[in-house]
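Removed: one protein chain of the complex. Kept in place: all other protein chains.
== subunit A ==
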């Protein structure tokens, strides 16, 4: 991961996988979403960035031009859902669906902070109203149903809204005979704060994908850093083709859980994209700069 210099401590809250951009943790940040201008998401302001992978200090502008990839070591850094839309879909073609679905708080869940407050703080911080964006758009002139989860919004975890948006995405794609592309960035898996309802979203989206598959649909799943738990164990693994960005953390159980269970060190490179490629669970490792053309080519091969 790369982050701004000087380095703020990255909280490990919600992190099953590994650290992601800072989570709003203070009450001041939890003010309601007013008409304040949206902050630039993901990449912090400042002229310089330091790459966590190689430790080099690099120009922020240069990193941005490379779609948030480190110019020195090629590390694929965090990318927000909106930026993902910008980089994968043709300019101005994204037609967002179900934007008016908002998270509820069915359990009145509260840990150190009530879920309702956490949601508002995350909405303010990310400019999203939940962790997934869905809609239709074009990829080099090919119309697709497109979904993306943002790992900055409560770890990109799937609650009722994410589950519902993705299910509707897949159902509409079935009706309209569109290819489905979902880019996952979800370290949190199924969202704890909505309890069993989050767990059941895994079954719901998978069932929609089953119908879609039987109707002959093409689903391309793109895994990015991190994709863990209930997201990895549902739609993200169900692609007809599964792509992954280089060196992304992908797996079922979090490395810390495994370490604690086995009381042993984990092998080098465990649960990375390369590890999954070696073990046969993904089709291709695709660099961010090539993603758009790789998706377009796949759609053409499958005649969709």
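Going forward, a contact is a pair of C-beta atoms (placed from the backbone, for glycine too) under 8 Å apart; a residue touches a chain by one contact, two chains touch by 3 or more; residues count from 1.
The rule is short, and it goes like this: contacts and distances are computed from a predicted model.
> Can you pick, from "DNA polymerase V", "Acetyl-coenzyme A carboxylase carboxyl transferase subunit alpha", "Succinate dehydrogenase flavoprotein subunit" or "Phosphate transport system permease protein", the UniProt name of the chain not shown?
"Acetyl-coenzyme A carboxylase carboxyl transferase subunit alpha"
> Would you mind spotting which of A:51, A:192 or A:222 touches the chain that isn't drawn?
Checking the options A:51, A:192 or A:222, the one contacting the hidden chain is A:192.
> If you put the missing chain back, which residues of subunit A would it touch?
That gives, for subunit A, the contact residues 13-16, 33, 100-104, 106-107, 109-112, 120, 123, 129, 159-161, 163-164, 167, 190-192, 194-204, 206-211, 213-214, 229-230, 232-238, 250-254, 257-258, 261-262, 266-267, 270-271, 279-281.
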